[in-house]
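Here the structure is laid out as structure tokens; the discussion comes afterwards.
In this view, the complex is presented without one of its protein chains, the others remaining in place.
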Amino acid sequence: MHDSVTIKDSNVLDVEKVRKDFPILSTLVFGHPLVYLDNAATTQKPEAVLNAMDEYYHTINSNVHRGVHHLSQLATDAYELARKKIAEYIGARHAHEIIYTRGTTESINMVAAIFAKRYLKAGDSVLVSGMEHHSNIVPWQMACEERGATVKVIPIDGNGELVLDGLDKLLSEGVKLVSVNYVSNALGTINPVRDIIRAAHRHGIPVLLDAAQAVQHMEVDVQELDVDFLAFSSHKIYGPTGFGVLYGKEKWLNELPPYQGGGEMIKTVTFEKTTYNDLPYKFEAGTPDIAGAIGLGAALDYIQTLGLPAIRQAEHNLMAYALDALHEIEGLRMIGSSVNRAGVLSFLVGDIHPFDLGEILDKQGIAVRTGHHCAQPIMDLYCIPGTVRASLAFYNTPAEIDRLTAGIRKAMKLLK
Amino acid sequence: MHDSVTIKDSNVLDVEKVRKDFPILSTLVFGHPLVYLDNAATTQKPEAVLNAMDEYYHTINSNVHRGVHHLSQLATDAYELARKKIAEYIGARHAHEIIYTRGTTESINMVAAIFAKRYLKAGDSVLVSGMEHHSNIVPWQMACEERGATVKVIPIDGNGELVLDGLDKLLSEGVKLVSVNYVSNALGTINPVRDIIRAAHRHGIPVLLDAAQAVQHMEVDVQELDVDFLAFSSHKIYGPTGFGVLYGKEKWLNELPPYQGGGEMIKTVTFEKTTYNDLPYKFEAGTPDIAGAIGLGAALDYIQTLGLPAIRQAEHNLMAYALDALHEIEGLRMIGSSVNRAGVLSFLVGDIHPFDLGEILDKQGIAVRTGHHCAQPIMDLYCIPGTVRASLAFYNTPAEIDRLTAGIRKAMKLLK
Amino acid sequence: MTIKEQQDEIIGDFEFLGNWDDKYEYIIQLGKELAPMDPKYKIDENLIRGCQSRVWMHPDYKDGSITFTADSDAVITKGLVSLVINVLSGHTPKEIIDADLYFIDAIGLSSHLSPTRSNGLLSMVKQIKLYALAFQAKSLQS
Partner (left out) sequence: MTIKEQQDEIIGDFEFLGNWDDKYEYIIQLGKELAPMDPKYKIDENLIRGCQSRVWMHPDYKDGSITFTADSDAVITKGLVSLVINVLSGHTPKEIIDADLYFIDAIGLSSHLSPTRSNGLLSMVKQIKLYALAFQAKSLQS
């Protein structure tokens, strides 16, 4: 069973118009117009995002929260408005459930560290899946090692889908937290996270969703999902680098101890005793990335003006077109063949090494990613050195997919 | 004994010309031209910094390190070039001794967490000073609490200077690490860090310098200081928000365990065993703040074009002018009267509450900070609710200092 | 005077005051004139959080209405406290709970005061309403 996504609105996206918002898309690479198909690694940024940050720096740049003066007030307002926008975007009940971080990786590390500190004991375990990004494996390994706990794994099948048959049994064996990705960055699979959350909650176990590859492609509502924690990165959803979000249910955030210490996160400090600030500041030590927050806010505004349903539809159509086009290439095999997929196409061609294919595509101006995509365990499972990954955004076009398939054919000719 | 700073070059800074690089400085606040004297909280950014980041996003934005494709290569080159610039700026031996963080606070938290993990045992202690920012107190309190260790304090005297008489004795009592600020953000005192480092090293104890208020004002050479760790924030040295640096001697960085886990920081991952990457990547989990690094690199370039000696001279002159002008105000008393000072003027006027004074200054377009400046223990020591802090940058002018003193006089009239 | 009348009077006073100096001067004057608080009430339990300055407030419930006394270490804050107390003191818990404090916006304070201040003001009003709620609950029980 999979989560289904309803397309509420079929506003058609005018892709040629939209592309004008991203000047980098008309770059030439080795004399060819750039075909940017590495969106799962990072997306390009619309002018609106860059303008919002420039405007911040040009008009109100100032440190937030602690100032009496006018600029500091304006900066604080803009900075906190971004938090409200983010809360709204993912359907959080409260803006103070939004914790600002550097990105998905830090969000997961934060939960791993503080959850382990409060709740993990020797013999306990944390459950992840077999298709996680390293950022959703290593923090748990580190936290578990420290506590004498272990990391358990939900297996995946040959299609690149999670095998949930044994889930109930797994959950009943000392699991204290489940952390899985919503959409796999290596395979594109949309995981049945509702089922997982429901099952975990039946056992009273909280769930963290790594939504790094989800929030830019589809509507995600944390209340409707009833998820306990959710992490994503600004730079993968058209926002600036170096910024990200951890959502946590108020109840959990209040119970968990702080992560880093410093300015902003405290109420009073003496050398004898320090008391911590309220949410969300308890988890935000030091001067935050003010421009980053404002940039992500502007990115979400931009998405709203296009409309997430329209984006979803455009990407859905493009994905179908790309799947068809790739299937026509003899010897090409998809790695991960789930029908529920978003954003990512991972494949291999004959016995061509992905690195060779990627390089020949690059020479034709086509940017794809090759390698293990920070998901080595999947590559080990399939016994492959890596894949070629083309990943889509709403600004990609069928003509670019044609360039990709022609590029692959040229590479095949050269490499065969 | 204090560290003395030699002015190598007395190139005069053309402040009116320089101000044009910072458009925000001609903002009007409540109808008055802004007088921005909150530079210790955060500095303004020259156009060169914003342009560098915009150019990055407009021409080569891409995820770093892992890509075969052209943009990814260019992004990686620009990103790593910034590391070289930073290493050069602070005189590090190797670029891989520069770890990218979110800011001073995170840099200190990182060292506190990993140093404690490897070296701190029950009964040990960490030595800070009585004039530290919360960001150099709370991380140690948290790390020490976890290990059953304690935080000890180098006392300060009535002038706002460290009392080093008892230092040797303190160091001989189980201290495992010393962490002090170079320049106090609350008092402006330049601390005799060479003496402290030498003393600590005699006992074989490493030293971390919180250089958040130092690197923007004077030459800092980590090799000449022989300091073990050094932390600073991009946003306080004319760079973007959300970015910072931890310098660590290679030897220490190799010995210490990683901080956060995830992509970038690993070599191989299986569910059984994970091996970590080389320096600096071992300490940089997840997609980094690529634009942030490039922005800080551009800020350091900008500083070099003005010349740090010229900056130092201009700020020195302005500080002398401001001290004279403030001393003429009856009832004004400086909090912290060290002659070795940089950037910061902290004061109180009669029994006027700093918050009242700050607000009346703000209404006249003068941005200062009021409160405890995240250094509550100092305020407790002096038994004051806080101070008014005016903090200088090279783009401030004597005319702005006149506006400040006139503003204070107006406030005195209103509040008396 | 009702809470509404009290507010309208303040709004009238402020209309008379031209620029920001005059407004601040007036507030500062109010701060200086605020009736002193009994020192025994200047204790930590009566501190209100959310201000850069400290505010102590003590409610006195007698004959169905609440009287507030207060103090602050900052005089502008004290002036603001004075305004709020003048409006709300001497009213029943129910009147206080139901009160819509439109005068704060109307006198242009929110745009003039720093949000740090405004937040302090809001904390103050919130605390007053909490006291009123507590006294109401008590009076309903008895």
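Per-chain residue numbering starts at 1, and chain names A, B and C are given in the order in which the chains are listed.
Everything below uses one rule, namely that contacts are C-beta pairs under 8 Å (C-beta built on N, C-alpha and C of every residue); 3 or more make two chains touch, one makes a residue touch a chain.
These numbers were taken from a predicted model, which means no experiment stands behind them.
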| item | value |
| --- | --- |
| Which residue of A:Gly123, A:Pro257, A:Gly331 or A:Pro385 touches the chain not shown here | A:Pro385 |
| Contact residue for the chain not shown (choose from B:Val29, B:Val49, B:Val68 or B:Ala293) | B:Val68 |
| Among A:Glu146, A:Asp356, A:Asp380 or A:Asp402, residue touching the chain not depicted | A:Asp356 |
| Chain not shown, touching residues in chain A | 30, 352-353, 355-356, 359-360, 362-363, 370-371, 385-386, 414-415 |
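Convention: only the chains that are shown with their structure count from here on.
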| item | value |
| --- | --- |
| Computed distance of Cα centres, chain B from chain A, in Å | 32 |
| Chain centre separation (chain A, chain C; CA means) in Å | 47 |
| Shared-contact residues (touching 2 or more other chains) in chain A | 67-70 |
| Interface hub residues of chain C, defined as touching at least two other chains | 52, 114, 116-117 |
